[in-house]
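Reviewing the structure listed below.
Only a single protein chain was left out; the remaining protein chains are all shown in position.
Each chain carries a letter (A, B and C) given by its place in the written order, and its residues are counted from 1.
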Amino acid sequence: MKPERRLQVAILGATGAVGQRFVALLENHPWFEIASVAASERSAGRTYREACRWLLPYEAPDRVTSMVIADMSPHSGIDLAFSALSASVAGDVELDWARAGVPVFSNARNHRMDSDVPLVIPEINPDHLSLIACQRESRQLPPSGFLVTNANCSVTFLAMALAPLHRAFGVKLASVVTMQAVSGAGYPGLSALDISGNVIPFIAGEEEKLEAETQKILGTLENGTLEHADITVSAQVNRVPVTDGHTESVAVKLGAPATLGDVRDVLQAFSGEPQAAGLPSAPPHPIVVMDEPDRPQPKLDVERENGMATFVGGLRPCSVLDFKMTVLGHNTLRGAAGGSVLNAELAVARGLVGGGRGDNR
Amino acid sequence: MKPERRLQVAILGATGAVGQRFVALLENHPWFEIASVAASERSAGRTYREACRWLLPYEAPDRVTSMVIADMSPHSGIDLAFSALSASVAGDVELDWARAGVPVFSNARNHRMDSDVPLVIPEINPDHLSLIACQRESRQLPPSGFLVTNANCSVTFLAMALAPLHRAFGVKLASVVTMQAVSGAGYPGLSALDISGNVIPFIAGEEEKLEAETQKILGTLENGTLEHADITVSAQVNRVPVTDGHTESVAVKLGAPATLGDVRDVLQAFSGEPQAAGLPSAPPHPIVVMDEPDRPQPKLDVERENGMATFVGGLRPCSVLDFKMTVLGHNTLRGAAGGSVLNAELAVARGLVGGGRGDNR
Amino acid sequence: MKPERRLQVAILGATGAVGQRFVALLENHPWFEIASVAASERSAGRTYREACRWLLPYEAPDRVTSMVIADMSPHSGIDLAFSALSASVAGDVELDWARAGVPVFSNARNHRMDSDVPLVIPEINPDHLSLIACQRESRQLPPSGFLVTNANCSVTFLAMALAPLHRAFGVKLASVVTMQAVSGAGYPGLSALDISGNVIPFIAGEEEKLEAETQKILGTLENGTLEHADITVSAQVNRVPVTDGHTESVAVKLGAPATLGDVRDVLQAFSGEPQAAGLPSAPPHPIVVMDEPDRPQPKLDVERENGMATFVGGLRPCSVLDFKMTVLGHNTLRGAAGGSVLNAELAVARGLVGGGRGDNR
Partner (left out) sequence: MKPERRLQVAILGATGAVGQRFVALLENHPWFEIASVAASERSAGRTYREACRWLLPYEAPDRVTSMVIADMSPHSGIDLAFSALSASVAGDVELDWARAGVPVFSNARNHRMDSDVPLVIPEINPDHLSLIACQRESRQLPPSGFLVTNANCSVTFLAMALAPLHRAFGVKLASVVTMQAVSGAGYPGLSALDISGNVIPFIAGEEEKLEAETQKILGTLENGTLEHADITVSAQVNRVPVTDGHTESVAVKLGAPATLGDVRDVLQAFSGEPQAAGLPSAPPHPIVVMDEPDRPQPKLDVERENGMATFVGGLRPCSVLDFKMTVLGHNTLRGAAGGSVLNAELAVARGLVGGGRGDNR
């Protein structure tokens, strides 16, 4: 299950905010080795150090900062690619790499809702990876190439909180109001003049993603086709002056009777294939239930568990739906780069990566 | 309707964050004149300048800063009193003043839910002032004394947004997620270490107030008794790093069919007795409807209309309830001191204040 | 001295952060009327409402928002022009307008240090306007056209604090450490990811401006030539997460003996031609001395006096130089748009504007 050698990875869009998170997560990764950092033509040819305004509060790894940035066309010697590309270019570039025989694990939104592209959160729907077979067929990809996407950052934490409830009781309705961190808009992203001391009640396209992606992730495969879950989601999104960590006020209506204790128990007990398989980036508990009434909080909790867990607190009855809770997750770790890395680990563990390595050299 | 002379007012709890707002609003008020600033024993006997850490971004009025702070017991020469007292002392002090024959307009929570105390937002339920008659009887108050409360800050803006919809279509369900400003916690209130760059998903007692006070304000008088409105409200409250301005993500289910255009129209057209009577602090439009998708925002909008309007934007359909919207108001102006001042203006205009003035001298 | 009719003004670069301040200050100005808003080709032809992301916490004036934005070439019917242009275009555009016979009052840095261009703070060096004569000659401008600049925002407050000391005692050395607001970088300016919760100890070119412009402003005219003041200034600049208001920790070494009381007195007593002439935008006291040890503060003080005063506090002896103090001013009001408006009022009062008005029609 563990790869025999460290797999050579390319990071597409390596200089942006999410790209930097990929660099930080993959340096010293036990299975993966950064072999290439690729970016737009503006950056290509310069060293990573020159082209990148490094945003993280520790030094960029020396090995990477001295790399020369490649352009974004597929190149040889790569076992798998991570995409932190912006939506303006991800659509084509990711498919180019897949067609070149490289498994691509993408954080971009472009192909998430394509019916033949798995939209995967490993604890929830690892079986959706079987869509890769029809993807290869429909898109005529070589045996080793495919595309897997992770969810939008806000969706990731909502889906994680809903999944155990949906399994145990069925979720009929979910309303979610998000308070999203500034880092979710990339770099430079928001002007300090706009967001400092402010709340902005709008993020383009975000409410639609929350409503649609959640249904796909919680959907079920029937004869190779994905049936989206019959959950009605209503979202209201807000940007708040927080650096990292999306907080969500969530309410749900369940399809079967449940007590508050039941809800707490299924959330607490939730675990999945990453935990069972011991994937390197899997948090011990994908959901951390907090009983203090004023938790979780981004400033205190979002860096815990390496930013890979979803924190759920404030469980209480809801007079309009059934239950209310506060959900928190790290938007650029589990909600972006970390989610893709875990997807890649899942695919490696399932033997989907590496078999065709020779082919693309 | 307009008083023949400027009425002499006392401000109880004048040194705190809300007390300062009272001072700022009442200095230069056309009907009222600050005759006394009262505070706890710790401050009494010192000048206002010495006792008060002034927080507003302009100078405190000279006339007030040189006043010596009185203790909180009722004193003569006062036509009406405003209470910015903390809940720990407001309960008794306010009643002491009413028993001394002084009309009290309170921002404290203590008596809001008492069945004989009007909880008033002048545009919504000015008729609730008729509860004063039974209040006098049940509490054996002298003819000129009574107690009127304004709503909790978050409730004020929710009730304002719901009122026209409830009148036009009936509101069955309302869910509200608040993002509340730091000034709502008073001074010193929150530690900067706790709230800067953070979201705190808890404010003690606030969700209960949102659920209960809204029902009382939107209730109807039946034979002198207040029937609370049959609206189910579910609230989730959050503190965010904003100085002034509570933002609320609201969803409603209506009791009768309505289009989005209908909803917009009744909000836009809403007006009440303060506007009809031309009360000095009444905003021209109690609800300002905003059509830009990313508005209202505290940083851009909360100071407009002298902080006395409720801003509603982001009107759109809701897949779980019927309609969604973003609601914003100024928590220490309309949501606190300004709300009480408007209540007092309403009472004066209705002839409830001043008749018995001679009695309490 | 007061103009016989409201003078017609153009605002160049009207859609940016400083441009918006010009719009806000000039709407309802007793002497000036906004006749034209001009901006880059990207905006020209659209209405101001469409082209401008309005950043101020009150509504843009209706009369201006419905104006169609002009391009930046000189057009007729304009009595004077204000320039909020960025340095990338200001150099040529401003001279084009001056050559077309229009007096230009500029906030841009391009021509500030030109030997024939007055760099004016009206309380300090109104006599520098006499450089206009040689400017007209050297640049062959028509009789009515000329260019006057205001100082860099940080320089404005430093120069204001130094001027009375320099007059009274001579200033030999001045060291200044600035903590500058985000709005000083324009819009969008700084990324929230960069500045929230941070201090950035660098602003390109700012230290040089503090050292050079101060010497020019405090310089003296000798036979029509400007002798820069012999004051050595050393500056260290920092950006801090404040929206408006530059705070400066200043220390000075004087050329003559002075007590702390002497220093306080000359600062307090400082007044100039704007005050004597009653210019509409002149603050009653150009310097407001504060005796509380923890003042001035941007959050509490910067909006006072319509943002046109310089606040000086924390006066105390310095063991390295002679005296230390904290200086504060509003960087986009007195430090930018407000400074230019006051310059224009000065020029009008001195009869320098309007005489040649007919010529440029």
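FYI, contacts are C-beta pairs under 8 Å (C-beta built on N, C-alpha and C of every residue); 3 or more make two chains touch, one makes a residue touch a chain.
All values reported here derive from a predicted model rather than from experimental measurement.
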So one chain is hidden, and I want to know which residue out of C:7, C:102 or C:174 touches that hidden chain in the complete assembly. C:174
Out of B:52, B:190 or B:217, which residue would touch the omitted chain in the full complex? B:190
Touch with the missing chain holds, among C:11, C:251 or C:289, for C:251
Of the candidates B:86, B:243 or B:306, the residue in contact with the absent chain is B:243
Residues of chain C in contact with the chain that isn't shown? 173-175, 177, 179, 194, 196-202, 211, 232-234, 236, 238, 240-243, 245, 247, 249, 251, 293-300, 313-314, 318-321, 324, 326
Name every residue on chain A in touch with the hidden partner chain. 55-59, 196-197, 299-304
Mind pulling the chain B residues that touch the left-out chain? 17, 55, 182-183, 187-197, 241, 243
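We adopt the following convention: only the chains that are shown with their structure count from here on.
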Chain C and chain B are one sequence twice: same or different residues at the contact, by the over-half rule? same
Taking the mean of the CA coordinates per chain, how far is chain A from chain B in Å? 44
What whole-Å value do you get for the distance between chain A and chain C if each is reduced to the mean of its CA atoms? 49
Sequence positions of chain C contacting 2 or more other chains: 55, 196-197
